[in-house]
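One protein chain is absent from this view; the other protein chains keep their places.
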Amino acid sequence: MDVDVPLLVPSEARETYIQNYRLITKNSGNLMLFAGDQKIEHLNDDFYGADIHSDDNNPEHLFRIAREADVGCLAVQLGLVSHYGADYPDITYLIKLNSKTHMIKTEQMDPCSCMITTVEDVVRVRDTGRVNIAGIGYTIYLGSEYESQMLVEASRAIAEAQRSGLVTVLWIYPRGKAVKNEKDPHLIAGAAGVASALGADFVKVNPPKKEGANPAELLREAVHAAGRTKVVCAGGSSVDANVFLQQLYDQIHVGGCAGNATGRNIHQKSREEAVRMCKAISAITIDNASVETALNIYRGN
Amino acid sequence: MDVDVPLLVPSEARETYIQNYRLITKNSGNLMLFAGDQKIEHLNDDFYGADIHSDDNNPEHLFRIAREADVGCLAVQLGLVSHYGADYPDITYLIKLNSKTHMIKTEQMDPCSCMITTVEDVVRVRDTGRVNIAGIGYTIYLGSEYESQMLVEASRAIAEAQRSGLVTVLWIYPRGKAVKNEKDPHLIAGAAGVASALGADFVKVNPPKKEGANPAELLREAVHAAGRTKVVCAGGSSVDANVFLQQLYDQIHVGGCAGNATGRNIHQKSREEAVRMCKAISAITIDNASVETALNIYRGN
Amino acid sequence: MDVDVPLLVPSEARETYIQNYRLITKNSGNLMLFAGDQKIEHLNDDFYGADIHSDDNNPEHLFRIAREADVGCLAVQLGLVSHYGADYPDITYLIKLNSKTHMIKTEQMDPCSCMITTVEDVVRVRDTGRVNIAGIGYTIYLGSEYESQMLVEASRAIAEAQRSGLVTVLWIYPRGKAVKNEKDPHLIAGAAGVASALGADFVKVNPPKKEGANPAELLREAVHAAGRTKVVCAGGSSVDANVFLQQLYDQIHVGGCAGNATGRNIHQKSREEAVRMCKAISAITIDNASVETALNIYRGN
Amino acid sequence: MDVDVPLLVPSEARETYIQNYRLITKNSGNLMLFAGDQKIEHLNDDFYGADIHSDDNNPEHLFRIAREADVGCLAVQLGLVSHYGADYPDITYLIKLNSKTHMIKTEQMDPCSCMITTVEDVVRVRDTGRVNIAGIGYTIYLGSEYESQMLVEASRAIAEAQRSGLVTVLWIYPRGKAVKNEKDPHLIAGAAGVASALGADFVKVNPPKKEGANPAELLREAVHAAGRTKVVCAGGSSVDANVFLQQLYDQIHVGGCAGNATGRNIHQKSREEAVRMCKAISAITIDNASVETALNIYRGN
Partner (left out) sequence: MDVDVPLLVPSEARETYIQNYRLITKNSGNLMLFAGDQKIEHLNDDFYGADIHSDDNNPEHLFRIAREADVGCLAVQLGLVSHYGADYPDITYLIKLNSKTHMIKTEQMDPCSCMITTVEDVVRVRDTGRVNIAGIGYTIYLGSEYESQMLVEASRAIAEAQRSGLVTVLWIYPRGKAVKNEKDPHLIAGAAGVASALGADFVKVNPPKKEGANPAELLREAVHAAGRTKVVCAGGSSVDANVFLQQLYDQIHVGGCAGNATGRNIHQKSREEAVRMCKAISAITIDNASVETALNIYRGN
């Protein structure tokens, strides 16, 4: 697989970047990202409750799944990696740099998620050599009254991370009083274009919706608008396994996405089931498997 | 006792961190924190008044108690340590980095407590070798409109402190116009999870409440959600000694807490009584004593 | 062609500055700027839609046009150059330093566009020697409640960029609740004067309007007010080719402008047509051609 | 006199700190501070008007008094010391770091006084060796919506100043929409406690008031709450000399204050009378004189 190296990666970090890109895409060019960063964004709502397996309330659950399922990368805050990473040296990590809670609703205040971890600290932990950190992530709420701060932090973090050979992933969600329809495919394509102008390697967007349209087809505008920045998508809230896997398959094969970023649909299950789900997702994302094959993996057949 | 060293602690600070962790837990793994940082938060309300012993209006009261009772650590602002520490070299200190007064109520403005002391200054005072500083503390008001600023400062302070081998403690309280119920156990578990994502070593939460439920049992969700970040709790406002000690016992033995952070229930008493209370708390927290034993210590039997 | 070198360009960067000035003006003194920075400002509205050629949704479209048409410079964000620049080493780039989306309207909040890319990062990418970066750009919304922040960032960016031999272009648009008439020629002349006080090399303004007046003549006040800072203008939204080219000709020959900054009127066409349009614009801007000659170029005669 | 040296004073600055502490207390441990920093806070209201001697409108008036009366220190902004200090090398100066005007009332906006002079610049001027700068001062408006900014600046300035051997004085006044009664003795004691937590050497508070109570006795809570941070007080607006001196005497001998900070009651008089007043104040503060003795000095007997 050839990796396109951005110019913000200096020659001395080139090999590191290529290696990191290969790691998180498992040499497929497609991102297999397991998202475990919701402890701040959603507090304990995603980890404890009626339809959530009790395993999920332990942060170590994420690490156990990631190791066993051999994901492309586990996206979490640096604090978790700091406490668990040394015991899970085989996992590839992607550090989420910014976070906020969901406690304040848009009616009260537009969303602002600030950079709580510096790229410098990420690199410092990586350079201990005791843990495998391959990238960084940042979430932008486009259209928020605080959009400026997030655009600035994201853009500069990308430059700084790529300078150290790290791969960069943006999550971009239109949100704020000015946003009428967060799922508008044209708006989501705009978000993908912003990621491209910021020089991100990957951008995670929410699945677009439009009455009467195939959601996967709606992604095409975004995928083209993003150019060499690869688009990933996924399910959001937890849904039925075969619906989820079909969606993912379509996002890739119809919509043109390059992988997935999946959280709740994996970790809210028991470890054993979560690992099977992870492997099913990997089969589609990395190994180009059919939905049927993936479902068989998930079902343990 | 084995100490789990986070990756943010570099190898050259590893031994310092382990030693500090042992000091503030008195080799038990459980935190015995005596909180004396309310001079800013509560002005003189906690130190002078109808039900408060007159000893308490002298800041030195805190130091006398801490020395005599041999606490895990005394948590105060750096200014107090600067003025009294040299006369109390045997105390282990934890420096509270941020503070605000309680003068402005939430209806007027959401709470914002900013970092008044840099980690650099903490390390500078520690490195004089004349005083024993083992950790830092920071309070986050989750759900406040200023949450972002506190998440950023806390996260970066943890990284910087651990880099110098200091142990880190977060106080996390949901507060602000967006917060309906500060005592909601699920919300408090969310706060504990945030501490874990930020990589704190300990997190102090308020005791959860729910009608008809055992408060200690309500803590379990938080303790699990925090993972390797240890949860401590305690009484808040001053209560009857045996009620307080029973609560603490239950928080540890039923709720799974790893120690306590206690202020007013200690220092509002005369020195002699405060020391006995401290020792009673230590008995439960550190020596695994029964409530009865602890009460006997408190009563001077 | 003689180039007037500002004093903010130190002697060691003098030759670089002169060379860059010649590059982006193609030795004519007139700026031929192809603007491709709207992916953030206008999201995907300028790149995908009813009257827009499907080629335009691919960011690479901009690079293909710029290379084939041999423009003075392609103005884009650094992120795009980072991903495509190495494949288009012959293009001269001008990096747009600040950007915002158009999602929030003035009634909700006055516009604020912040510096998402530092001059230091621009210089770092330039100094890899793999891409030709000749200048930087910054947009100021004059009269916005956030005017101060933009004036500060623009002024300091100009100083820093010229220190490294980069040519500087400001886009200045009056906008905000305080602005009654964005097209007022006297106000636009004021904007041009601001650019001059900030030491910019070029300033892009919108075409002024006044009932009963020739728009090109209305530009003269601005051109004089700007002094040695050269004024460029252009069409804004997409218009008919011969109207557009006549406008441009008049802006230069009647209004005294020194070139153009053109975006949508170029890139919303198919590659082949866009290249012809670019060449037509160049003919007027650089080669002093007549409108008729330019139209013939555009029509491929 | 023994000086208690805070740990924030490093060993290499220890002797400087002790010498500065002795200078501003004239070896008595009590502060004799002549406040001349109102040119910003009160504009010209304190220096020119019906009941003010015409000498007072000349800034040099302050320097003439301070030299002739041999005060502990003259507290002014660095700008004044910069212009007059070289002609008055015998005066000991304390530099006021923050200032604001009184033009905006609390109903419009809560008070915010920002650090206009850095400790670095203070030290730079001191280190020219041409002027004697012994300390720094900072005013905090507790309970203001901008309290955070002032707590942060004050705390960090204390750390930085003590690092260079400078003595630190806080002025703390409760003020803002949230403050019901600025003179409440318990609230003022809270302010004194804040100073102690911030590690200040001295704190100036306003005289507390409570119906039916002796104002001097009301200070005791504050004096105890401040611990090793010494409390000073004084008259505020100009009052009759014997009332003023009796108040001061009582603040020290009844309330337990350690000196005074006096402005208008000194400088609004003619030079000759002001010097006598200064000496009368010094007699009480430094030489432990009776009110009668002090009045005789003031009257020139």
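So that you can tell them apart, the chains are marked A, B, C and D in the order they are listed, and the count of residues begins at 1 in each.
Assume a residue touches a chain if its C-beta (ideal position, glycine included) is under 8 Å from a C-beta of that chain, and two chains touch if they have at least 3 such contacts.
Note that the structure is predicted; figures quoted are calculated from it, not measured.
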Which of D:Asn27, D:Asn58, D:Asn214 or D:Ser290 sits in contact with the chain that's absent?
D:Asn58
Among D:Val76, D:Ala261 or D:Ala289, which residue is in touch with the absent chain?
D:Val76
If the hidden chain were put back, which residues of chain D would touch it?
37, 39-40, 43-45, 47-48, 57-60, 76-86, 99-101, 103-105, 108-109, 112-118, 121, 124-125, 128, 130-131
It is residues of chain C that touch the chain not shown, namely 4, 6-8, 10-11, 142-143, 145, 147-149, 151-152, 154-156, 158-159, 162-163, 174, 176-179, 186-187, 189-194, 196-200, 221, 224-229
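We take it that only the chains that are shown with their structure count from here on.
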When the CA atoms of chain A are placed over those of chain C, what is the turn angle between 0 and 180 degrees, to the nearest 5?
70
Same or different, please, for the chain A to chain B contact, judged on whether over half of the interface numbers appear on both copies.
different
Can the chain contact pattern be summarised as a line, a ring, a star, a complete graph, or none of these (other)?
line
What are the touching chain pairs in this one?
A-B, A-C, B-D
